[in-house]
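Before anything else, here's the structure in question.
Just one protein chain is left out here, and the rest sit where they should.
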Amino acid sequence: MTTPDTLPAEVARDISEFTLEVPSWGYGNSGTRFKVFGTPGTPRDPFEKLTDAAQTHAYTGSSPRVSLHYPWDKVDDFGELRRYADDLGLQIGMINSNTFQEDEYKFGSLTAGDKTVRRRAIDHHLECIDVMRATGSKELKIWLADGTNYAGQDSIRARQDRLAESLAEIYLGLGEDERLVLEYKFFEPSFYHTDVPDWGTSLLHVQALGEKALVVLDTGHHAPGTNIEFIVAQLLRQNRLGAFDFNSRNYADDDLIVGSADPFQLFRILFEIVQVGAHRPGSGVNFMLDQCHYLESKIQAQIRSVLNVQETLAKTLLVDLEALADAQERNDVMEANAILMDAFWTDVRPGLAALREERGLPADPFAAFRASGYEEKVAAERVGGNQMGWGA
Amino acid sequence: MTTPDTLPAEVARDISEFTLEVPSWGYGNSGTRFKVFGTPGTPRDPFEKLTDAAQTHAYTGSSPRVSLHYPWDKVDDFGELRRYADDLGLQIGMINSNTFQEDEYKFGSLTAGDKTVRRRAIDHHLECIDVMRATGSKELKIWLADGTNYAGQDSIRARQDRLAESLAEIYLGLGEDERLVLEYKFFEPSFYHTDVPDWGTSLLHVQALGEKALVVLDTGHHAPGTNIEFIVAQLLRQNRLGAFDFNSRNYADDDLIVGSADPFQLFRILFEIVQVGAHRPGSGVNFMLDQCHYLESKIQAQIRSVLNVQETLAKTLLVDLEALADAQERNDVMEANAILMDAFWTDVRPGLAALREERGLPADPFAAFRASGYEEKVAAERVGGNQMGWGA
Amino acid sequence: MTTPDTLPAEVARDISEFTLEVPSWGYGNSGTRFKVFGTPGTPRDPFEKLTDAAQTHAYTGSSPRVSLHYPWDKVDDFGELRRYADDLGLQIGMINSNTFQEDEYKFGSLTAGDKTVRRRAIDHHLECIDVMRATGSKELKIWLADGTNYAGQDSIRARQDRLAESLAEIYLGLGEDERLVLEYKFFEPSFYHTDVPDWGTSLLHVQALGEKALVVLDTGHHAPGTNIEFIVAQLLRQNRLGAFDFNSRNYADDDLIVGSADPFQLFRILFEIVQVGAHRPGSGVNFMLDQCHYLESKIQAQIRSVLNVQETLAKTLLVDLEALADAQERNDVMEANAILMDAFWTDVRPGLAALREERGLPADPFAAFRASGYEEKVAAERVGGNQMGWGA
Partner (left out) sequence: MTTPDTLPAEVARDISEFTLEVPSWGYGNSGTRFKVFGTPGTPRDPFEKLTDAAQTHAYTGSSPRVSLHYPWDKVDDFGELRRYADDLGLQIGMINSNTFQEDEYKFGSLTAGDKTVRRRAIDHHLECIDVMRATGSKELKIWLADGTNYAGQDSIRARQDRLAESLAEIYLGLGEDERLVLEYKFFEPSFYHTDVPDWGTSLLHVQALGEKALVVLDTGHHAPGTNIEFIVAQLLRQNRLGAFDFNSRNYADDDLIVGSADPFQLFRILFEIVQVGAHRPGSGVNFMLDQCHYLESKIQAQIRSVLNVQETLAKTLLVDLEALADAQERNDVMEANAILMDAFWTDVRPGLAALREERGLPADPFAAFRASGYEEKVAAERVGGNQMGWGA
């Protein structure tokens, strides 16, 4: 198949209904341990972050939810923030807890040997649940920086036990319709061992908690060479894939624009998703971006990211599943692979442009935003005050 | 602590009681896809392999069990092989199934789409259980080469389902006192996806089977940078660590002598073991070597491997656990690490030599074997016939 | 740009003139250390390999040269082989030496400590030069399996010195219009150290030899995460990139179909090539495939590989270089990346199909070959005799 001018109806429907959550911190400054670069126009408070996030949604029509990071996005009145989002046509998405920027968490938070520290970390998560209720969010996202840098620094096993206890107490704080998602990460900021380093560990903990606990898969949090689509398939098979943190990496947790480093990997990941219909609303999988933009324009990068996921999703929806199953059954390796690649190489951009125009959106959201003058406007307006970054 | 002339009594006892299983195929030829090198004196049948394995045990006093690989070690009368082992002071250990050297397994065995192939692969495992009964073995070890080389070649998810069904049928074949251990491997011989690539997948399958199913951890089967001692701790915490395949690697599944590539890693792994007493007889963890010796002398390499594990185990048993726990509680990173390293750097060789002499063994098994003339003798005697290697 | 029905004239010219060399061994059996699978119809001698290679060329019009491996492709009369190739419309390409399948090379060949072994290895290469002259080849390709498996096994430094001496003697054997290319490889079959592990080492040796010595870059021979296009740019900058071995990898030297694992990487590599015109005939870079096909149809896989490189090359030729340079100069990261990606996502298949038909070739070489009945024919005809594989 080559370059359909319009997408098949069911593909168009799925694309129209598919949404991505964007991270509030994706609109603030970030960087590496070497340097955080600022840019004119960077938001100075959570309200301005939402204002920028609304741009992404305005141009793509596909990113109506914004994740908050607590306490980075702490405001006096979360109800006001919620109403502000509402006025912008946005909803507040997941609430991300943060136990890695206080001095007391130096040696761990939910896993710390010190009971007082653990208590405080648990309480922080309960506070996040309060924020959820004040903002209309239904999901608590937990990523822990916990781990050690040297062999012997602490007991790997004791920390697992303490983690299990801490999570259990947080879980009890969840309401009926609320859920908790637990993220795993291979390494960084811990360099010897990480307390939740892999999907197996995350899964064991959420299974122990109950049905409202699920796993978050961040595409940048794996060892080199890991087949991520296999993990996606496995977590879906266990009904425990709660959310995605999309981004790209070449080396470590590089947090680059999703689809920029290895677009074919993104295709393979989404193909596991669409095969079981998990891309559809109501599947229980929350698709989210989690990226840092420290060299490039932040809003442009978020728009590009939404487009990358959308284009790739459209490609996976074009795979001829019947022909594929037939080739697989015959062990026709060359044909089966060719069927997959045919969809990957199909240029879905004209079809998506047509669909966007039908939906009253710009055919090329990236170009339209660049031409809008928004960036110049906020650069001129947002003068004075502190730009927001990784920090409250 | 520096160089005790004798080991503390409880360390000496633990070392004396600790045993390692050796692989029959470690005494045969092996190599890489580029070349298998033969050596004069290499066994020509399973009986000669046992004869060589008995040398390792004779010199170390610590390797009384020999794993078999089926059908590589197929003989007309397994009862005869068992009696032969018995006469040598050996027991038959795990029976390793093999579904990767028949043409029909080209596209999978327990995961294959073709029912006839799956049937045959299941039957092969049931046959392995028969071999267990004929040889006195109580454990079936399953490592699968199953996987694919190209995206789209087969359905990752369907293969998981088929694997689960196949394993369930094999599991039903086990007797009350028999068990099954399932090995995972990151990659090779499959280069796109592997059906049991990580500990999480192996654990999910054995949990689904029941209490007689456990996970095998091969130290060479992980992604670069993986913290293996963490996995050891996690599997022990789940009571699902059934067996170890010890070896070393720098790159992929290099199958080098255990402890030769990164001796400190071996120390950290064994330290997780001894902290919960899992090195003791009756813990349910079967410690085994799984290595290829294609450049070096095979029996010497097996003896060296036993010594490496023994020396490292002794070091871990010397860790001052009380002082360590105290330093950990105080978050004294430098002290905690120093306590661990003190044990690592302690020279346990004199103490082990003394212990061996007490047990009627040569103080230096490696030197003693080299001086024994055994290798020259078998090189002269074992003339004619085909040397055994990876193949029945 | 989206889906041009015809390619721009200069792109069409470049594609028409671009050729890939195919490996004779790509038409024989191969596999992993676990198993080599045979397939009906596999060639039984070098002549049949050429016959199959001619199919790839017949359908793609772009693979007129065949690399030989010596002694795998040894025949009584190389002149006859050359004439046979000529009749098929093929030329003999590079002659690949082989010093990894004889027992005496167990501990090294050109680097071996034993002078007799080194002598023999040098003589083997001089013999390869004779084969070049008998077949019309102008290039000697050297890949060495030399290395060690254990620290201390041999002196890393002494082996470098011996390698330099051996290469110097081989270099002296080259005629005016002949050249030598030296390949590097990260690991395998050596698992502790490899004597030519990286481009830096290969470059140092070829620089020491003289202008007729160059580096071969095999896309599967790098550490995880290595930016290969950087190395391409660097070697081109030094005028020392002599040849490519194309293939794909996810883990180690997986030898999969080029472009199948990470098509965007192939695009980035070729983009470095086209920016300096090194894809054009006469640039001095010999583009070659070096792959193993042990699950999939060998001829289909070679055809697919030629198409993958051709399609990707066409995409790189579509990059708007002027706009790119402009965006780079303005540090417009988003725009610069977008310009590159626009070319990557452009569907060049219709344009290439049109070009092929213009050249008298099938629009879809893959489908045309599959429909031709050739595979069924040779499967029926090539009965009896030994199928060729990795071995003479």
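Worth a mention:
Per-chain numbering from 1; labels A, B and C assigned in written order.
Basically, a contact is a pair of C-beta atoms (placed from the backbone, for glycine too) under 8 Å apart; a residue touches a chain by one contact, two chains touch by 3 or more.
Bear in mind that the values here come from a model prediction, so they are computed numbers and not experimental data.
Listed residues C:37, C:100, C:150 or C:374: the one in touch with the omitted chain is C:150.
Residue-wise, the contact with the chain that is not shown comes from B:260, picked out of B:67, B:247, B:260 or B:291. For the chain left out of this panel, the touching residue among C:233, C:256, C:361 or C:388 is C:233. Which of A:296, A:311 or A:375 touches the hidden chain is settled by the complete complex: it is A:296. Within the whole complex, the absent chain has one touching residue among C:172, C:223 or C:380, and that is C:223.
Within the full complex, the residue among C:337, C:372 or C:387 touching the omitted chain is C:337.
Contact residues of chain C toward the unshown chain are 106-107, 113-114, 149-157, 160-161, 186-187, 192-194, 197-201, 203-204, 222-227, 229-230, 233-234, 236-238, 264, 268, 272, 275-276, 324-325, 328-329, 331, 333, 336-337, 339-341.
In the full complex, chain B touches the omitted chain through residues 2-3, 224-225, 227, 250-251, 260-265, 295-297, 300-301, 304, 311, 333-335, 337-338, 344-347, 349-350, 366, 370. The set of chain A residues touching the chain not shown comprises 30-35, 37-38, 100-101, 103, 106-107, 145, 149-151, 153, 186-189, 191-192, 224, 249-252, 254, 256-257, 260-261, 295-296, 390.
Everything that follows uses one rule, which is that only the chains that are shown with their structure count from here on.
Contact counts per chain pair peak at A-B. Contact with two or more other chains is made by residues 224, 250-251, 260-261, 295-296 of chain C.
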